[in-house]
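With one protein chain removed, the remaining protein chains of the complex are shown where they sit.
After this line comes chain A, so read on.
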Amino acid sequence: MMTTATASGTALIEIKDLTVTYRSKGREVRAVEGVSLQVAARQSYGLVGESGSGKSTILRAICDLAPVTGGSIRIAGEALEDPRGTDFSRQVQMVFQDPYASLHPRHTIDRTLSEPLAIHGIKGSDQKVMQALQDVGLPTSFRFRYPHQLSGGQRQRVAIARALMLEPKILLLDEPTSALDASVQAEVLNLLNRLREERGLTFLMVSHDLAVIDHMCDRVLVMQHGRAVEELSRDDLAEAKMTTAYARSLFEASADRMLA
């Protein structure tokens, strides 16, 4: 059932038996338990599940934002260094769920976009910021605005532009459109697909919305209670060829099934 793209060695993202455990006050919570997945270069891979299924935690673990207690994460065949260095941020960037919370409220768009360049000592930030705004379909006149002067969709475009400043190969997308209106969601999903095509990006995308995942991803992993339940190709999903009861119940409850 493994496709050639996911055969060992060629995967760009390779996660094996990942376990994430949060500890507090003597209590242990396993947010992710023994999850393995492989994403080939230029592929788009989806993680879907309900709240508490551990899907976002996997993205956070890749960025060293969650306590990994077992298993391994490899990017382009190499184990990640701890803490993640500058090489990592040039390869992997993340877009968060809430565009109202993920942009610094007192930094202008210009500052938000040029900061990664400054950190990495990359020159020509002036021109690069203008280009980045154009690439995500924002007018360059937005450059010196603050986040509160933008709508939710515009903010999410800025967050995507920021993630792309260092020209990474991989984008980790954590519910990038769930805080947006349906029509704005369509625009942002179209933007992400266009950028992936143009730049040959690899996506690892989290969503609770099976229809969004289906639209965006080639393969999808259904998760529940921190464990992988079932991996499905896009065709299997469209033809409802899931084998587990949970994946089926998620499919049946999916909003777009409601209108026959």
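Going forward, a residue touches a chain if its C-beta (ideal position, glycine included) is under 8 Å from a C-beta of that chain, and two chains touch if they have at least 3 such contacts; residues count from 1.
Going forward, contacts and distances are computed from a predicted model.
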Out of "Acetyl-CoA acetyltransferase", "Protocatechuate 3,4-dioxygenase subunit beta", "ABC transporter ATP-binding protein" or "Response regulator receiver domain-containing protein", which one is the UniProt protein name for the chain not included here? "ABC transporter ATP-binding protein"
In the whole complex, of A:Ser24, A:Ser51, A:Gln127 or A:Ser141, the residue touching the missing chain would be A:Ser51
Contacts of chain A with the absent chain, listed as residue ranges: 50-51, 152, 181-187, 189-190, 193-194, 208, 210-212, 214-216, 237-239, 249-251, 253-259
